[in-house]
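Here the complex is missing a single protein chain, while all its other protein chains stay put.
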Amino acid sequence: MFEKVLIANRGEIALRIHRACKEMGIRTVAVHSTADADAMHVRLADESVCIGPPRVTDSYLNKAAILSAATISGADAIHPGYGFLAENADFADMVEEHGFTFIGPSPQHLRLMGDKIKAKEAAAAAGLPVVPGSDGAVTSADDALAIAERLGYPVIVKASAGGGGRGMKLAMTKEELPGALKLASSEALAGFGNGEVYLEKYLLKPRHIEVQVIADSYGNACHLGERDCSLQRRHQKVVEEAPSPALNAELRAQIGKVATDAVKALGYRSVGTIEFLYEDGKFYFMEMNTRLQVEHPVTEMITGFDVVRQMVRIAAGAPLGYQQEAVQFRGHAIECRINAENPETFTPSPGRIGDYHPPGGLGVRVDSALYAGYKIPPYYDSMIAKLIVHGANRNECLMRLRRALDEYVIGGIETTIPLHQRLMAAPEFINGTYDIHWLERFVAKDV
Amino acid sequence: MFEKVLIANRGEIALRIHRACKEMGIRTVAVHSTADADAMHVRLADESVCIGPPRVTDSYLNKAAILSAATISGADAIHPGYGFLAENADFADMVEEHGFTFIGPSPQHLRLMGDKIKAKEAAAAAGLPVVPGSDGAVTSADDALAIAERLGYPVIVKASAGGGGRGMKLAMTKEELPGALKLASSEALAGFGNGEVYLEKYLLKPRHIEVQVIADSYGNACHLGERDCSLQRRHQKVVEEAPSPALNAELRAQIGKVATDAVKALGYRSVGTIEFLYEDGKFYFMEMNTRLQVEHPVTEMITGFDVVRQMVRIAAGAPLGYQQEAVQFRGHAIECRINAENPETFTPSPGRIGDYHPPGGLGVRVDSALYAGYKIPPYYDSMIAKLIVHGANRNECLMRLRRALDEYVIGGIETTIPLHQRLMAAPEFINGTYDIHWLERFVAKDV
Amino acid sequence: MKRENPTELNELVRTLADVLKETGLTEIEYGAGDWHVRVSKAATIAGPQMVAPASAPAAAAPSEAAAGELLANHPGVVVSPMVGIAYTLPEPGAAPFVQVGDRVASGDTLLLIEAMKVFNPIKAPRAGTVTRILATNGSPVEFGEPLMIIE
Partner (left out) sequence: MKRENPTELNELVRTLADVLKETGLTEIEYGAGDWHVRVSKAATIAGPQMVAPASAPAAAAPSEAAAGELLANHPGVVVSPMVGIAYTLPEPGAAPFVQVGDRVASGDTLLLIEAMKVFNPIKAPRAGTVTRILATNGSPVEFGEPLMIIE
């Protein structure tokens, strides 16, 4: 096992990884920008290294600085968390070249799944059901129109190098397609330095359902069930739950097996998430996230598995040591992502935390790097806390979540707690009948 | 189900009950002394009633004030928590007479188990193994010597009306017995107004193992496994864990069945705890606690059952609705009771909380009514928080507990967190080889 | 400064307020150990503020509580010695025990509080004039709740 792990991230996920390491008897090294000198992960880590100024390109994305920090601190391995360099294959290569272990998948898998077109081909080859679309990049409007005719409208134009909703344009009719193509391509060029785009059939009322997979270096793989992440705003997940209210046991076992078989076929190592759109009983592969997810705690709550611990074990060369039958699901879990934002306008609200009092008691988990008096820097992501609640069933979980939201005090700034309180009272959420478009309408007060 | 429950308690347990009620859609009424006007349970409750001055006899033990509070607030039921009036049969009678539901066992069972001699007789009749001892009260030194000869030394003299270690005296030899008898009897008379004492065989290195039972009004009963509460100081539990490191699956199932059968034979209703001494593979009934226990969360963590919710359901007349097979144990849980005391001298340390930051993350639960700026009144129990940690196995649980203790910040006062940190590093605790005397020696630095 | 000493606190707040005025500041916060004082002067909210230290995990009703505390500290206040229902009339339709402006002698019954089906007479602790009746006939009262002011 590793002696010392460098955590190349910040905020709640740096703290999450720190906790897993401490619980495995591993020493931790925090790296941080000058803006994060007072951050919780820095305060709690065994050692810390300042790696640069607030700008992420000069600090959390600064590969050389992070590797130098690993060298001077004598770390064995680097955990990239999520975001930043987590899915950067070049970084993973460099980490290995410098003699450290990258706690994650192989650089080849990062590279493969980072290319949306190749990823889709690989997924299809590995037996995953995919959304019907163009076979590769679309270069002309004529090609696009022909392909769209075959798929049926609406269709969506996506950037090959894209992610997080950027470089995506919808065409409801053939009249809209040429414009959407052009706009998506130029956005992609500006945003990712690569204007390549492709076409996909657009599902009207799909859910976002993803399967958590885990595989070791010896070909053993399991799935840890699915998460329903359909509650999104601007392609950012807001609430996640497991199990999905839309699946029954049969569908769950079926998609779980399909995902696990694909992971084995791909020769994938580490934890990962296969994201699907789900509509009318059918799954369509969207992408594979080759990293720890923000929403991994809901899976932990219903399986009892410590996903981060498993990830570290696998990176250290340990075999899974269990089979699919060992994974048992118990109860229901929901995660609310709490952002430092106005709950109606979503304007960011950085600043100093006044009172801070997280909820406690049975079935309540808070993953947050906040503390009273902490000053949220304005440079980074606005997600400041995750409230994860477990209950014996979905209704108990919902009731517990409501009381936990009512107990949560984050003073001094605006947060999205009131949005979550409204959400937990919305009939569509209570009934579990939402799709990926519902939240946008809800925040726009259309529902 | 009840519409409104009055919580006749304070501190963390009042908050625990409030949370269970809110999660069941039940409105809550907090009662409080003038010293607790700012307490968390008062702040969070739907309604609150001040019932008296700080002295517990005038407030939390003031039956008339609590019943008046229930009347003026229009509550349906009263949850007594633990301590205070929880095992007071007269109070339970009054509650029912005034038309409220007492959330607990019947007054008859409270009365039976409140009398240590009758309780032991009833337990033996219900099939529970008991510590060999005198058949009832011992009145003369000659009787005592004869009985002790039969039991074998050491023997212990206990007050019939006693509890919490008061009125208990050990006699290692026959020379010590007459003095112990006299002392115990006069202490009992002074402390409980009843000088009656009895004799029991004294076990040299027993563990305290208790079985959580649950029964409805229709004769259905289950056990929720055992808790090992051997870590005690001055007969007060300090750390509890489940399952016990001393039992194997066979012993667990055996004592669980014995306890469940006894509960059925007694016609008991509500949750309860049957406490045993355990030595050399044998159990000896000590007493039955006819209430919610402080340490119920460790059972909740390994079974997934919400014990307080079950207790409320049963009081409202609901049947259990499940059988023993539905109770499945998962992983390991440990609870640390954190007191506002100097961790070496155990001098109470009331005062105002400065910084307050409870630990978070996977498997960590905090049950506490503390908050930053809260002033701990000097009138009540020094237990201010319970840290409960769950892990996939005992080792993972221990590692997690260590990191959680390291994260816990309670400023402004002294707490026993450092004692728990020392405990978690002690080989006897790590190996699980402790008995009920070990902690006394540990705090005296003899081990 | 002892935090329990209101005279010194008063002085401190006044001093800080003067400083605030002279310097044109909008806020001064000062704390030591388990207490602190913050004075602030905003465009709308004028005057010094004395703030109790300051963490509130739940939404309380501070203004209401503050009003209650003011009355509770009134030198002539009579507070409820028990939880129960207050009755200002001896029986329905009868004249009230006392009315605002009445002079009462020590020991005169001011009102009844029903607790556990027993009507407990609440007597005047001293002679004086009833200047305010806070209890309403038939309303619940808590322990320590101000019932009446006799000056």
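Note that the chains take the letters A, B and C in the order they are written out, and that residue 1 is the start of every chain.
Here is the rule we go by: a residue touches a chain if its C-beta (ideal position, glycine included) is under 8 Å from a C-beta of that chain, and two chains touch if they have at least 3 such contacts.
As the structure is a prediction and not an experimental result, all values here were calculated from the model.
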Touching the absent chain in the whole complex: find that residue among A:C50, A:L170 or A:L251. A:C50
For the chain that's not shown, point to the residue among A:K118, A:K375, A:R394 or A:R422 touching it. A:K375
Hidden partner chain, touching residue among B:E23, B:E196, B:E407 or B:D435: B:E407
Could you pull out which residues of chain A are in touch with the chain that's been left out? 34, 37-38, 40, 43-44, 49-53, 59, 64-65, 67-69, 71-73, 352, 356, 371-375
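Everything that follows uses one rule, which is that only the chains that are shown with their structure count from here on.
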Chain whose Cα mean lies nearest the overall Cα mean: B
Which integer distance in Å separates the CA centroid of chain A from that of chain B? 43
Distance from chain C to chain A - Cα centre to Cα centre, in angstrom: 53
Where chain B touches two or more other chains simultaneously, the residues are 44, 356, 371-372
Per-residue overlap in chain C, given as positions that touch at least 2 other chains: 54-58
